Each structure stands twice: as C-alpha cells, then as structure tokens.
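Of the protein chains in this complex, one is absent; all others appear in place.
Moving on to chain A:
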Amino acid sequence: MLSIVCLQAATTTVTTTKPSAPAAPSTNNNNNASKQPEKEEPSTVAELSRYHFELCHPFEGKRSTTQADQLVWLASRLVTRLPVRFLGAKGQKDLWKTVNEHSLPARGFNLRKYKKRQQQHKGVDSRGRDIGEYTAKEWGIRQEKRVTLSCLQLQSQRFRELRDRQKRGFVDYQTGDQVLVTDSEYTEEKQRRREMERLSRELYGAERMARQGKLALDPEWDDVVPIVMEDPENALAAIAYSPDYAEAMSYLRAVMSAKEYSPRSLKLTEYIINLNPAHYTVWLFRAANIFAMKLPIPDEITWLNQIALENLKNYQIWHHRNLLVEHYHPSIASDPPALASFATSEREFLTQILAEDTKNYHVWSYRSWMVGKLGVWGNPEELRSTEELIEQDVRNNSAWSHRFYLVFSDPENCTPGEKYAATEADPKVPGEIVDREVAYAEEKIRLAPQNQSGWNYLRGVLVKGGRGLSSVREFAEEFVKGLGEGEEGEEVRSSHALDLLAEVYKELGERERADLCLRRLMEKWDRIRGGYWQWRREGLELAEVAA
C-alpha cells in the first residue's frame, strides 16, 4: 500500500512539475548542469559507461541534476517496475506521457549489466594496459577475441567428448561406424589449444592465467595428472627451472609412478633428454620403455648416436648404450654374421666420435667393454683403427691403453678368467706377440722418446710377457749417453729411459748405476718428482743390504 501512495505522490509531482529538458542535460542551464559542457566527450569504455550510468542514476552518480530531472528519472523507474495498472487509466497515461516526453537517454539502463561491464573494464590486459582505457573500437576487437576463444573452447570440449566416446567404444548412430578420433582431429586440437593459449594470454596476460605448458596443451596428455613437486622453501642449491622443464618433469613423475611404458612416455623421455641429457632417472626410464615395448635396439642406437655427438662429455648416454647392448647381445650371440656386423657398426660410430674427441674417457671405456662383450679382441679392424689413432697422435694414451686391452685380454693370448692382474706376467701370452708388441712400442718411442705412453706400454708388455726389463737395456741406453759425465758429456733424450734403466741396472745388480740414474733424474731430468726418486734410491740401498 505504501508503494501506491508513493507512486501517487510521484505521479502527482511529475505531472505538476515541468521538468526542464531532462533529456539534454548538457544544455541545462542550472548550476550543476552548467559544469557538464566542460567535461570531455567520453572516449574510453570506462568513461563511456560511467557517463551512461550517471545519466540514468541521478542519485548515484556524481552528476547532479535538478529536482525535476530526478523526478522524471524516478518516474521512469516506476513505470517499468510497478504494477502501474493500479493507478487507473488516467494515472497510467499521465505517467507514460511524462516519461515519454522527457525520454531519458538510457531509460532501460540495467544496473546489473552495468556493474558486470564495470568488472570487465577492470584490470589490465597482457601488455599491462588498463582495459578501462580502451576505446570503444578496441573494446570491440577484444570482445571479438573473447567470442573466438569461447568458440574454440566449445570445439575443444566437443573434441574431448568425441574422444571419450571413442574410448567407450560408441558407435555413430547415423553411420553405424565406430566413433573414431582421426589423426587430423588430434592435430587440429593441438593447434586449437595453442590458439586458445595464445588468445588467453593476449586477453588475460600471464598474471591471471596459470601458464599452460606444452604438455598440458597436448591432447595426448589430457588423461595424465602431472605430479608437481616443489623444493622445500629453504632447499639448498635449488635450481630455477624453466617452465617447460618443470612441467616435463612433473609429467615424467606421473608416468613413472604409473609405470606407463608407452610411445608417449618414450617421446617424453626424448623431450626431457633434450632439455637435460645428464638426468640419469630419465635415461633409466627410457631404457625400461624400450625393453618393455620390445622396440628394436638398433633403431635406438641410431637415435642415440646423434645425441652422443651433440653431448660429448655426457656419461649417461654411454651407460644407456651399455644397457642396450647388454640387452641386445643374447639375440645375436649365436649368429656370427649378425654379431660381426653389429661390431662393425659400433666401431664405425666410435671411430666417428673419437675423431671429435680423441681421448674421451666415456667413449673409450665403452669401447673396451663392447669389445669384451662382443668378443672381438682379435678383430683385425679393431686393432687397425686403434693403430690409426696412435699414428695420428703417438701421445694418445687412451689408444695405447685400448691396444693393450685388445692384445693381452684376447682369450687367444691370455689365461682366461682374469687370473693375472695387468701388472702380472701371464705364462699363456705367446712369445711372438710379445716380440711384436715390443717392436711396435720401440718403433713409436723412437718417434718421440719423451712420450711416456710408449714407455709405459713397453714396460707393460715386458711384464705381461714375463720378460725381464733388462731385455730392453740396449734400447733404453740409446736415449742416455755419458750419464754423470758432467753437463757437456751427458746427453739424455728421455727421462723415462733413465727411469727404466734404473730398474734394469737394479735387476742386473748394478746398484751404483741404478742409483746414478735416479740421482740424475732427481737433480736434473725430472726434478719435480724428486721426493719419489729419493724414495726409490732408499729402496735401492735397502735391496743391496738385503742382498
């Protein structure tokens, strides 16, 4: 009842008071309205909506209006909201007339909509610009993007539903065919998500949107819930991971804990290996995938070759190769041609990678292991390619070391079962092998007498072959002339020869000459090792006392 009274009052007032040009406030000449012309035309969306709001909300906005204006406005509100029929035909007519005559600029203005829009005008876009500052045209473009994004989201939703139907084995009711998501649909979805990601970032910026990583955007990974792990707050040496790496690791943890061995898991390992090839966990998981899916090992090795060439100092790559060969070997062990051809392809690759880095410890360690595993010590090509590296650089100790392994661990030339240590004589080593190797070492030593690789090899051969060091006395003496005969008379071309001669003379009981060698090493030819030479000299004395 109260409302009716009010309405009547309002109507009465409205009809009796002539509002002055309420529709054109800018031309109003009262005090308040006179300020309006000074105000600039609204140019941004925020200003525009504010302007509209104020026009229609004389009580709420900053804009003040005359009392008459306010009454017209009030009437306009009443006419749409109250059951005006209670006013009777006359009252209604007057009311409508008043309202229509003074038609307000935005009579039907909806406060709720306004507030919603105001929300949309808040915040900043991806470039940090206040959205309220947009012009109407820019706003329009932005709205278009939002619509596009919504459409894409719908399509993406449709894709998910389709895939879900496929998973459940649904049949298309029109064609009777199985529902099937085609590869091109996958590809489209992938592109669509990238587009959605791009639009979202453009519209909302990084702040309001959790970044969608590559995998989160890939429909293939939709069913995996990544296991996100963060270091404790005070963790030491914590690494600021790139978002891609952090995301990939969280998916890796998820598939590992589910023990999922699948093509996508394999692809994930490749992705992570490219980001961080030193991650042992991912390599082991990769190997597990390959074995579980029974993938062809030679294919994996081909893939691995490229990775190895790109990461020369990486150890995990070689451990992986080791696992692969260990796994592959039984399948070719009883097939000599297959074994030989595998050994050849391995050698070819190793030759290629050693050309890049001739002393790479991982590569050489793998190589000697592989030779033993495949049993190709005696393969002439293996020896020849090692020899080639010694030809290129007679100081390449890794190549010398490999040669020693090839020759003296060959079951043809040694007692089986590693019965004798490398520093022990093995009675099964054939004399002609010892002769051949001694000759080889001597030839190489002559090229560069101060190269220790050759001397170490020579000693190693003599020890292995059970020959006394004194058997090379004459050879070693070639490099030492006039020892102890003063600065002019003494000519030493190799400290290693002196070292060896000290032992030769000791072996032959010529203690003084032995001591002279050691003394000259200490005094002149290898002074940095003085403490060691001194220790040897003490040992020499002791040996004589004992004798």
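As a convention for this text, a residue touches a chain if its C-beta (ideal position, glycine included) is under 8 Å from a C-beta of that chain, and two chains touch if they have at least 3 such contacts; residues count from 1.
Basically, contacts and distances are computed from a predicted model.
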TODO: Leaving aside the chains on screen, match the unshown one to its UniProt name from "WD40 repeat-like protein", "Magnesium transporter", "Large ribosomal subunit protein uL30m" or "Farnesyltransferase subunit beta".
DONE: "Farnesyltransferase subunit beta"
TODO: From the listed residues A:49, A:265, A:289 or A:398, report the one that touches the chain absent from this view.
DONE: A:398
Open item on the list: I'm checking contacts with the chain that's been left out. Which of A:121, A:192, A:286 or A:464 qualifies?
Closed with: A:464
Task: Selected from A:232, A:337, A:416 or A:486 as touching the chain missing from the view - done: A:232
Open item on the list: I'm checking contacts with the chain that's been left out. Which of A:86, A:170, A:280 or A:303 qualifies?
Closed with: A:280
Open item on the list: By the contact criterion defined above, which parts of chain A meet the unshown chain? Give residue numbers in ascending order.
Closed with: 227, 229-242, 245, 249, 252-253, 256, 275-281, 284, 315-316, 319, 358-359, 361, 364-365, 368-369, 371-372, 392-398, 401-402, 404-405, 408-409, 418, 421-424, 447-453, 456-457, 459-461, 463-464, 492-495, 499, 524-532, 534-535, 538-539, 542, 546
